[in-house]
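With one protein chain withheld, the remaining protein chains of the complex are depicted in position.
Let's look at chain A:
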Amino acid sequence: MAEEESEWILESIVGYLGSPEWVIPVSDFMENKCTVFDDEDENKLSYTDIHLQYKKLVETLLGNYMQEVGINEQQFLDACTSPFAKTKTLQSVFQPVLATDDFQMFRSLMVQKNTELQLQALSVIKEMNGALPECLTDGVDVMTELQDQEMKILQEVLKKSKDEYDKEMSRRLLLEHKVGSSSDKRLAESSKAQNTSSAASQPSGAAKLTSRPVTTDERQTLARAGGERKSAAKSSSTSKPSPDCGSNGVESRVLPAVRPPVKSGDPPLSAGSREQSSSLTPPEGWLEEAHREAGFSKPYTELSASQQEQLQQRAAYLRQQRDKLHALKKEQQKPKQTIVPEEAPAVVTPEISAEEKKKLQKRKHLADKLKEEVIKK
């Protein structure tokens, strides 16, 4: 008699646990709350609250059901502990009920649900896009994307600088006779500036342009400024006058990433003649441009120390590239101009007049001050 009763009660319970009245609220709850459950060894404190909420939900649901069907707790217990309930299939049906009392079981159910949802999301993305984006596939490093992007930018920049160089060379042919001595001065100045710069590395003329040291920091800087660079790169090839802006106040303020030595090496500011400085600008203009892009991408004052350092590293790198271009240029100039010095500070320094030295000092001082001001803000 009692056994028969247990049997129909058990059947009824199992029926209920498969019905929408039970399944929908329980799976809704799990789907809503499972996202915080990960497979870490350590449990988050929030799991406990969720488990508590789950207990309440199950208690309410089962309580309502039992009231509806008219069975009491003892009957429920008897039914569920009867031999019929011990089969494997029924045990899995009871799992969500048992999870109220067993945190570990609850946790594993939630982790499982979370994984299921993630897999579902992945398959939806795959269906919609045809393939998974690289960032969601296993084993593909985000860095490779950045590297690709960086290589593209680098190639573009190199191409641009070569174009500019070619243009400059054709212009130079026209201006050739004027260039002589004043070009000396300019070069002297710029190399002096490099000597004072702590970050400036000595130019290695023989090194190929493409063999640049790639650092992670640089890559990040590039990636950050990357979006703007592409558009800016186009404009910079046409906008020659931009370097001249370096001397006006507003512009310098957004240029704090450019270190003083770089500024003092700026050709437009040099004592050299104007028309010829414009013919010399391309590499420098490009350098300035790059700095400005990086500077513009975020106000300098908002950058963290590490980002500032990144900018400075970038500046150092750009200087290096410029130096390489210089070296290249000079080599080609050699047959025409016999008196061009070979980037040797020892030879060059004595040629700087006292007046120019003063000017340099003044400019450096100004730049330092500007930098200081901007950083303080």
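The rule is short, and it goes like this: a contact is a pair of C-beta atoms (placed from the backbone, for glycine too) under 8 Å apart; a residue touches a chain by one contact, two chains touch by 3 or more; residues count from 1.
We adopt the following convention: contacts and distances are computed from a predicted model.
A.B. asks: Leaving aside the chains on screen, match the unshown one to its UniProt name from "Putative TRAPP subunit", "5'-3' exoribonuclease", "ADP-ribosylation factor-like protein 3" or "Mitochondrial 54S ribosomal protein YmL15".
C.D. replies: Matching the unshown chain against "Putative TRAPP subunit", "5'-3' exoribonuclease", "ADP-ribosylation factor-like protein 3" or "Mitochondrial 54S ribosomal protein YmL15" yields "ADP-ribosylation factor-like protein 3".
A.B. asks: I'm checking contacts with the chain that's been left out. Which of A:Glu4, A:Asp41, A:Glu127 or A:Glu355 qualifies?
C.D. replies: A:Asp41
A.B. asks: Identify the residue among A:Ile24, A:Leu77 or A:Leu119 that touches the chain left out of the display.
C.D. replies: Counting the whole complex, the residue in contact with the absent chain is A:Leu77.
A.B. asks: May I ask you to list the residues on chain A that touch the chain which is not drawn?
C.D. replies: Against the missing chain, chain A presents residues 41-45, 47-49, 52, 55, 58-59, 62-63, 66, 73, 76-77, 80-81, 94, 97-98, 100-104.
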